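My questions all concern the structure below.
A single protein chain has been omitted; all remaining protein chains appear in their positions.
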Amino acid sequence: MKPSPNCLPELPALLAFGAHPDDIEFGCGGVIARATRSGCSAHFVVCSRGEAGSHGSPAQRTAEAEKSAALLGATVEFIELDGDAHLEARAAHAIKLAGILRRVRPDIALAPSLAGNQHPDHRRLGQLARDASRLARYAGVPELRASPPHAISQLLFYAVTPEAEPADLARVLIDVSPPEIVAAWTAAMEAHGSQTAARSYVELQLTRARLNGLRAGLGHAMALFPSDPCVHDSLAQLGRGARHF
Amino acid sequence: MKPSPNCLPELPALLAFGAHPDDIEFGCGGVIARATRSGCSAHFVVCSRGEAGSHGSPAQRTAEAEKSAALLGATVEFIELDGDAHLEARAAHAIKLAGILRRVRPDIALAPSLAGNQHPDHRRLGQLARDASRLARYAGVPELRASPPHAISQLLFYAVTPEAEPADLARVLIDVSPPEIVAAWTAAMEAHGSQTAARSYVELQLTRARLNGLRAGLGHAMALFPSDPCVHDSLAQLGRGARHF
Amino acid sequence: MKPSPNCLPELPALLAFGAHPDDIEFGCGGVIARATRSGCSAHFVVCSRGEAGSHGSPAQRTAEAEKSAALLGATVEFIELDGDAHLEARAAHAIKLAGILRRVRPDIALAPSLAGNQHPDHRRLGQLARDASRLARYAGVPELRASPPHAISQLLFYAVTPEAEPADLARVLIDVSPPEIVAAWTAAMEAHGSQTAARSYVELQLTRARLNGLRAGLGHAMALFPSDPCVHDSLAQLGRGARHF
Amino acid sequence: MKPSPNCLPELPALLAFGAHPDDIEFGCGGVIARATRSGCSAHFVVCSRGEAGSHGSPAQRTAEAEKSAALLGATVEFIELDGDAHLEARAAHAIKLAGILRRVRPDIALAPSLAGNQHPDHRRLGQLARDASRLARYAGVPELRASPPHAISQLLFYAVTPEAEPADLARVLIDVSPPEIVAAWTAAMEAHGSQTAARSYVELQLTRARLNGLRAGLGHAMALFPSDPCVHDSLAQLGRGARHF
Amino acid sequence: MKPSPNCLPELPALLAFGAHPDDIEFGCGGVIARATRSGCSAHFVVCSRGEAGSHGSPAQRTAEAEKSAALLGATVEFIELDGDAHLEARAAHAIKLAGILRRVRPDIALAPSLAGNQHPDHRRLGQLARDASRLARYAGVPELRASPPHAISQLLFYAVTPEAEPADLARVLIDVSPPEIVAAWTAAMEAHGSQTAARSYVELQLTRARLNGLRAGLGHAMALFPSDPCVHDSLAQLGRGARHF
Partner (left out) sequence: MKPSPNCLPELPALLAFGAHPDDIEFGCGGVIARATRSGCSAHFVVCSRGEAGSHGSPAQRTAEAEKSAALLGATVEFIELDGDAHLEARAAHAIKLAGILRRVRPDIALAPSLAGNQHPDHRRLGQLARDASRLARYAGVPELRASPPHAISQLLFYAVTPEAEPADLARVLIDVSPPEIVAAWTAAMEAHGSQTAARSYVELQLTRARLNGLRAGLGHAMALFPSDPCVHDSLAQLGRGARHF
């Protein structure tokens, strides 16, 4: 079942995995906003209620995530793995995520990067999502036989913090400059009020996006890290390069 | 002056630099063929007559390059730098190439990669082309004042041999599978008869492209290495990922 | 117990680990064929029956692996870990593999690479095999006390797909050009008929080997990735370099 | 002309390039000693008289180099490039070195590594030697037409200091443990008395070799860095791995 | 509770994690000795009794570790995770280590590096320690609520063997040249008599430290690998660079 019925058929459907209720918004919220404004569907899969964080109750954080997803034009579901700060890279988890990929059948999956020096839940979810992307297209996994195999067209990693930007993958930049996109993204981040009261998370993300924008001659841009080389039909589809300064 | 008047205005114009008369064909000929077949203009700048090679006279190699460029739908010019096997990374050379960029005013420039373990002329030309891409947009360089600054939108490196594929840049893959593209590219490589008689250059390149194609679920694909991150307006423009096996 | 009694004493005995019934053949089958033809013994340890794959029943895949091993002159055994698509990096698994190393006592162990972007069973088996190679020589591990410690002389990684070639390890190339070697390897790959019907696996591997061969001035060559630096008594043993083009 | 007529025909002939009179001895002297003791010929090409160093006159340093080469069983010649501390990466220099490779016709060439953070003459000579190895086999370079093309079988980099060990190339270790080899190497280093009086160069090199030896379960070992992958006929030729601790 | 009451308040308190009873001493013992001699407190947390090693009973190894810690001026405690050669990267372990960080409240934590090619317990403990350093400052982890959050100021990795030196992190060098420091460190290593009888571990570590010392113009120096960039108030605090030869 596609999560969003009003998605234009020729536009890619997105599925974003997040370890905690605010990871997707902080790591790639502007990209989501731009995609949904142009007609793509987007669905979030959040793997904890943030119950180990310093601030906010699980109920509060669930409500914040639901409000934030709505601001970004996305649907959201919560799943149980091992719990916040307890996630492990179990094969059963990858199979569970693969089952979700088969159900939602997105074109593009987004997941936290695998960089080592970040919250352990982030990098483990990234590994699980990468494994799940493979398992989703194998026909013989017993737990997955209820739904037909599905192959996504792209797995893109996002980085919740600067330290999470992977050194071994090249970045692409997505322009999120339109004022309504910056506004929607900012509102979605601020919807996580339990988190943004204590730390400068929103400023951190806007500063990162502004720096990417300044490099590329844009207002704001967000970096994503494709897991595999991008394939294009011709040079005309390649986009422009980021060099501006 | 644009080299090709029949280029569709919305399609990118290409300029490819080659150190020797056959480098462009072996390193990115299939990409050129695909681009020109879809309406892009392409111009080749060749920086020697191959006069230090083991086979072929300068006159013979010039004729081969001209025939090959025509098969790829490109124009070609020869310039004098230091000569085959004698190229050095002089600032004056970078300025000379910048002047060509200002004259031709391409959207995309292609140049040999900067990987160290290849023919020294290749990596030096790659460095010169990268420097030239910057200098072309500075207004104050005295030697360049005759023509207005020009900023290309992309600098893409190609690898003449597998060893020349740069370890520090990510690849994009361009689909060159259509039979007429493979045929045009193969004919362009074989037009360098003085070179292909002695070594398996054509088979090497087709094997590389077939391997990329097998990885990506295509017939043949060629790898290019963008100098800077690609910027996209949205995820919908990103192309698909190469993972197939 | 050595798996093969007719191994010449001065030639190295090989043990190859595979996650699925066809991994060894696709990843290093030509190397195995060349080694056994020159008198080395070879033993395969396969850690699943491929029961999660898209094609072929466990019984069918077991029979294919047995036929394929015989074509390569190797013996084969199957072990139970967590099952296909379910392998985890448990310490108990590494100890189990260490026990097999102590029983078979090979000189050289081969295992799938640790590159991240491949089937998760592959990289996890590579990690387990590397850990097992260490544990096999520690005297105090309780589960291993039944057999004396054993130190292999080399751990070599193979890459089942191009994406699995590790970026952080240098390659060595093994010449598999003799026609009878290519034929034996091809026959061993084709023995996995349940897999080769649906995808171009055999062509992929032969294309990879042909590309390595073209680089090195040979017919076909396969890349292996030593886990540790190679030690030589003198420069005379170093072999030649691969540069050909 | 081969520099040493009493070289056994089946053993590789070595040519080592050094920027200063003591670089070869400090960077790979033990390897040279081991090779010449086993019957290989060795020839040194030294590209300055060390005239910019803090200690020792050119005449003194020339005499030291000649004595040291003799202790290692090698012949030595001095060539003029730009002078000590003045070396530049000129194409003409690479062609000059290529001419020497054609005259001496070694199997193996040794040169200082290309690591950036070392004496600039070292890395530039390494680049020149790598380029020269290619140019030596091209038939058309005018300056080289007097002698037939020559292809070496291996280019190996040595590191004069720990900082010069290249991060992007894998090492091989050569066992230099036999006491007569350590003694010959030590004597050759100490023959450069003008240098060893002021600094702990000899201890530095012996400490490096002892550390490599401890890693590999040997007395002393020296690291070399092949420019290209090593090609072997079979796994039996691969040597053992270095893991010992 | 701080482990050592006589620590000067302005000096950093250290906590070192070790997988086996001798890892801390071999990997960073000289640094510990220098710190405690200058007034820092140091506490060791050892995660096994070395019961899987080739030599020494658990009781013997415990006694050796206690003697060694005393020689270094440190306190020591043993904790139970999965046992020697059985350690796994479980979230519960990271939380357990985080609880110790909250109890001891050190300024600096030291842990084995995450390099892949070493004893698996080492790299897994390094991962656990890095994760624990994050979890120690999150207020919501249920198992940790008994003690207030604690943020260390630095996580430093040490390398028990040369292979364990991480390729992706830069090193800092700590001068351990004073004779009394070398003596205390050597005595602490030799206190592990069950290990040093069979292998040249002490010589290995002293050789490593001497090589670092020779590079930096010191007697002996040990390398540590900060997990995160170091922050300084001004250039005056940066220390000098290591270049000496």
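By letter and in written order, the chains are A, B, C, D and E; residue numbering begins at 1 in each of them.
Rule of thumb we're sticking to: a residue touches a chain if its C-beta (ideal position, glycine included) is under 8 Å from a C-beta of that chain, and two chains touch if they have at least 3 such contacts.
These numbers come from a predicted model, not from an experiment.
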{"item": "For the chain not depicted, the shown chains it touches", "value": "A, B, D, E"}
{"item": "Which residue of B:Pro58, B:Gly83, B:Pro149 or B:Pro178 touches the chain not shown here", "value": "B:Pro149"}
{"item": "Touch with the omitted chain, as defined above, among E:Ala19, E:Ala35 or E:Val182", "value": "E:Ala35"}
{"item": "Residues of subunit A in contact with the chain not shown", "value": "117, 161-163, 167, 199-201, 203-204, 207-208, 210-211, 214-215, 243, 245"}
{"item": "Touching residues (missing chain, whole complex) on subunit B", "value": "89-92, 94-95, 114, 127, 130-131, 134-135, 137-142, 149, 168, 227-228"}
{"item": "Subunit D residues touching the omitted chain (full complex)", "value": "50-55, 82, 84-88, 116-117, 119-120, 163, 167"}
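As a convention for this text, only the chains that are shown with their structure count from here on.
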{"item": "Chains touching both subunit A and subunit C, listed by label", "value": "B, E"}
{"item": "Repeat of the A-C interface, chosen from A-E, C-D or D-E (over half of contact pairs identical by residue number)", "value": "A-E"}
{"item": "Superposition of subunit C upon subunit E: rotation angle, C-alpha, nearest 5 degrees", "value": "120"}
{"item": "Whole-Å gap separating subunit B and subunit E, where each centre is the average of the chain's CA atoms", "value": "52"}
{"item": "Between subunit C and subunit B, distance of the C-alpha-averaged centres to the nearest whole Å", "value": "39"}
{"item": "Distance between chain centroids, defined by C-alpha means - subunit A, subunit B (Å)", "value": "36"}
{"item": "Numbers and ranges of subunit C residues touching at least 2 other chains", "value": "117, 163, 167, 227-228, 243"}
{"item": "Touch-based graph of the chains, sorted into line, ring, star, complete or other", "value": "other"}
{"item": "Set of all touching chain pairs, with the criterion as stated earlier", "value": "A-B, A-C, A-E, B-C, B-D, C-D, C-E, D-E"}
